[in-house]
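Complex shown without one protein chain; remaining protein chains in place.
Coming up: subunit A.
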Amino acid sequence: MIGVVAAAAALSDPPSGSPVLDTEWVGPVPRDHKTRAPATLYALKAAELLGVGACTLPLVTVTGPTGPMVASFDRAWRLADGGELTGPGFAGRRSRRIHPMTLLRSLQNQVPASLSIERGWCGPCLNIFDHDRLWPCLIAMLPGLIESHGQAILLLARAGRGEEEGAKFRHRFPGEDNVEGAVALLLGDADRGLGQLCLGPRNTGLRNSLTGFDAALGVFACLSREVATAAFALGMAGAEDALIWTKNDNIHQQNG
């Protein structure tokens, strides 16, 4: 059982209706293709709204697509003659420069790195790829981090609407919403705070398995709508294959 002490989100679209919480920000983030991937920009905004200053709390980041990575290589592509790739060594053709930041912008660990640089979050860090069996791992690992440090930060970010990334998403999750953004959760003692997260059995009526980000998005929607309890389907075979959100009784005082 994990307690949600505080939550914030920066999203391309509201999870349901218009924003309710002060810690929710909705709209596309300004793109800055040269230095930061879109998922990083969402993550920085959500971290700002969470309001946790420089600290050595453990940070677990969950990153899906960070943005149109392939587009980072566009310039070299467009400069190509006859459809052949160029660039320093590209297909051994001829020398063209790729922007020096291309590598850094394309790295999957850009999200935690930028949070460390901009927010001063310098504690232990684990950066995980998003997938639909993620939450059982998180529910297993996070209590140890919370116990040793008092609290921990979980931040999930995704920007998957680029041309190629959007196609991949539709291929894997047909019919699902492809919300871009970041959800930041400050986690702590299960009995204090806004609500609790644990694993439980899946209700028969639940839809497809959710990625880590989508389940967190659901939790955030529960918070903003003050939903008492909810279950989110996970891609884990077995008895505990849903993430269960339960609002704490004191949530009204917390929000008030």
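Everything below uses one rule, namely that contacts are C-beta pairs under 8 Å (C-beta built on N, C-alpha and C of every residue); 3 or more make two chains touch, one makes a residue touch a chain; residues count from 1.
FYI, contacts and distances are computed from a predicted model.
One chain of the assembly is not displayed; among "ABC transporter ATP-binding protein", "Sulfate transport system permease protein CysW", "Iron reductase" or "Beta-ketoacyl-[acyl-carrier-protein] synthase family protein", its UniProt protein name is "Beta-ketoacyl-[acyl-carrier-protein] synthase family protein".
Only one residue in the set A:Trp25, A:Tyr42 or A:Trp121 touches the chain that does not appear here, and it is A:Trp121. Interface residues of subunit A facing the missing partner chain: 6, 50-57, 59, 63-65, 69-70, 73, 77, 83, 85, 87-92, 97-100, 102-104, 106-110, 112-113, 115-117, 120-134, 136-137, 140-141, 143-145, 147-151, 163-165, 167-169, 171-173, 186, 188, 211.
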